[in-house]
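Omission of a single protein chain aside, the complex is shown with its protein chains in their original locations.
Letters are used for the chains, namely A and B, taken in the order the chains are written, and counting of residues starts over at 1 for each.
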Amino acid sequence: MKGMTIIVKTVSSWIKVLVFLFGIYIILFGHLTPGGGFSGGVILAGSYVLLLLAFGREYAEENLPLPIASKLDCIAAFLFIALALLGFIYGAGFFFYNFLQQELMADCNAAGKLVSAGAIPLYNIFIGLKVAASLFLVVLVLSAFRSESDPTEGQE
Amino acid sequence: MSLNIPLPLFIALPLAVAFLLPLFGTKTRGFASFIAVLTTAALLVFSIFSFGRFEVYCVGRWTIPLGINLVLDGISALMLLTISIVSFAAILFSNRYMEQYTAKSKYLSLFLLMVTGMNGVVLSGDIFNLFVFLEIASIASYALVGFGCQHEELEAAFKYMVLGSVASMFVLFAVGVVYGNTGSLNMAVISKHVAENGLNTGLAFALALFIAGFGLKAALVPFHAWLPDAHPSAPAPISAMLSGVLIKALGIYSLSRIIFNVLGVSVPISWVLITLGLLSMVIGALLAIGQWDFKRLLAYSSISQIGYVMFGIGLAALILSKKGNPVWASLAMLGGLFHLMNHAVFKSLLFLTSGSIEMSTGTRQLKELGGLAEKLPITRSACTIASASIAGIPPFNGFWSKLILVIAAVQAGFYTLAAVTVFVSIVTLIMFLKVQRYVFLGELPENLKSVVEHRGLMAFAMIFLAVLCVLMGALVIYEPFRVVVLDNAVNALLDGLAYAGKVLNAQILNGQ
Partner (left out) sequence: MLYSLCFLLFMIGLYCVLVKKNMIKIVVGILLMEYAVNLFLVMLGWRKVADGAVAPIAAGGDLLDKAGTVSQLFVSRAVDPLPQALVLTSIVIGLGSLALMVAICIRTYEKYGTFDITRIRRLKG
């Protein structure tokens, strides 16, 4: 893919920042408003897909190389499980226990504040990274199906 | 014997390792497979220690009506052990076998994801989580069937994926209907609701959807079209996993858990189960006998053996719902579950031997093989033991489970059904005599003069399963083993709707 016209390129180079920021907002406010890790991650991936459509595949791949994306994918998923296991250690043997909420941050759990809900925002961030990386990988791999990449991406 | 393994580890350990493995590059590939073997070995040890426990685990300290819970009872422990044995053998085998393919770390990662999904299905205490884990296991298995990326693999993977997705949608629809009718997703709470109010039209509809969905996953006969394509096309260790445990954990286990413990048994449902079982038994065996592709023959015989399991479970349900003698019910159930375990062991052994033969000779067409008895001694003896087991020759494990099934059918007065069971067993014997005749006996073809057997871990995996085939008869003969391993599982299912009370009480006792 060569990319589109100059108009599309200019507009999407402005918009990509906004889309990226909106994705971050959705992830960070996931515990307060509709949204969360998955939806925010999709929007983050969307900003890269915008680049891919407007500037062509090579440009998008320069911005987020494939190996880095796949490593990010694995690391984020691993951190998610590690966080759940931390809940196991701090929460008297309970997997996924929200240990930050109950013990370490007891003063700031008023509903509606940004810093509240304990470990849930952290889970959201990891999920967001994971979804963004893997969705970007899926689109990239599918857009380049002639190259030697395996079709097993996108399982989660 | 007091190693108290927290239940989520069964799910979290393979999941974490699955995401860790792709981080290793090509240079450290040996290390990656070492970690994978270590993980399955650890799961095997954990599952041995999980016997005799009854535990309800509330994830995140949220108690039952609110949160997700994991339940470990007799049948879960039995399934966990089966999954761990087969996955341990399969991953040992694939260590050498998968050198033929590229992207081994991706393979191992998908393999562990599949194990995660199956462990999750077996432990899950609410129906939506059961669906989620079912999807994890199925999606990983779709990808693994198409792993070779050749013509046949892709075609089989597409067929499997379409039918598998339809099955998942049936299950999800049924989950929705159950939630709409009972207002809960937790198995124990639904079961309590059913015990108090009975089965209304909506729940009966959901039950029909469940039977269609899980029947598709288990490849019972009217729904079996995908299995003979998907299982032979996968790499041999994956065929062993699919035929050995995946169809049982996703199909048989889920179906019997839903029918016995959640929605309750009744006479019509039991007849449906028995009919499905008998159809699979007879049609699977008759179709298998005409096959000339070794793995395809094994796949059809899987359908037939799954029929035995379903028949045992259905017979138990029938006796239970007719308020017959509970001893016969538990005998039939014992036969079904023991055959499930046995079939996992000998069918995965047969698939591994087929992989070994294919790797040495490059073909799996029975007519192109022959006279391999001296060239492949370990494979030959393993294959003979497994064939004897599956056909029900006395000292091996398959004999005991079939014997129990026949005795249960005769005791309950179903002489025709018992006769059909024996007949199918004879057909199976003929089928495997054919395999022995065409693969190991007869003339050695000219182009196979120079074949060598692959020793090492591949041979070890086969010997491990073959030894189990011989020793597993002890599970019924030796009383303490039977009580811990099998009777607990039988009772867990036959308790029926009392499951709700047990789970809810266990939660209160834990004081959370």
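The working rule: a residue touches a chain if its C-beta (ideal position, glycine included) is under 8 Å from a C-beta of that chain, and two chains touch if they have at least 3 such contacts.
In this text the structure is predicted, and so the values were computed from the model without any measurement.
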item: Chain not shown: contacting residue from B:120, B:228, B:392 or B:473; value: B:228
item: Touch with the omitted chain, as defined above, among B:157, B:259, B:318 or B:391; value: B:157
item: Options B:166, B:433, B:483 or B:498, residue touching the unrepresented chain; value: B:166
item: Of B:149, B:407, B:420 or B:470, the one touching the omitted chain in the full complex; value: B:149
item: Which of B:73, B:135 or B:358 contacts the chain that the document leaves out; value: B:135
item: Missing-partner contacts on chain A, residue numbers; value: 32-34, 38, 110-112, 135, 138, 141-142, 145-146, 151-156
item: Touch residues of chain B, complete complex, unshown partner; value: 128, 132, 135, 139, 142-143, 146, 149-152, 154-159, 161-162, 165-166, 168-169, 172-173, 175-176, 179-180, 185, 228-229, 233, 291, 293, 296
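Rule of thumb we're sticking to: only the chains that are shown with their structure count from here on.
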item: Chain A and chain B: spacing of chain centres that average the CA atoms, whole Å; value: 35
item: Of chain A, residues touching chain B in the complex; value: 70-71, 74-75, 77-78, 81-82, 84-85, 87-88, 91, 93-98, 150-152, 155
item: Chain A-touching residues of chain B, taken from the complex the two chains share; value: 6, 8, 12, 15-16, 19-20, 22-23, 57-61, 102-103, 106, 110, 113, 139-140, 143, 146-147, 149
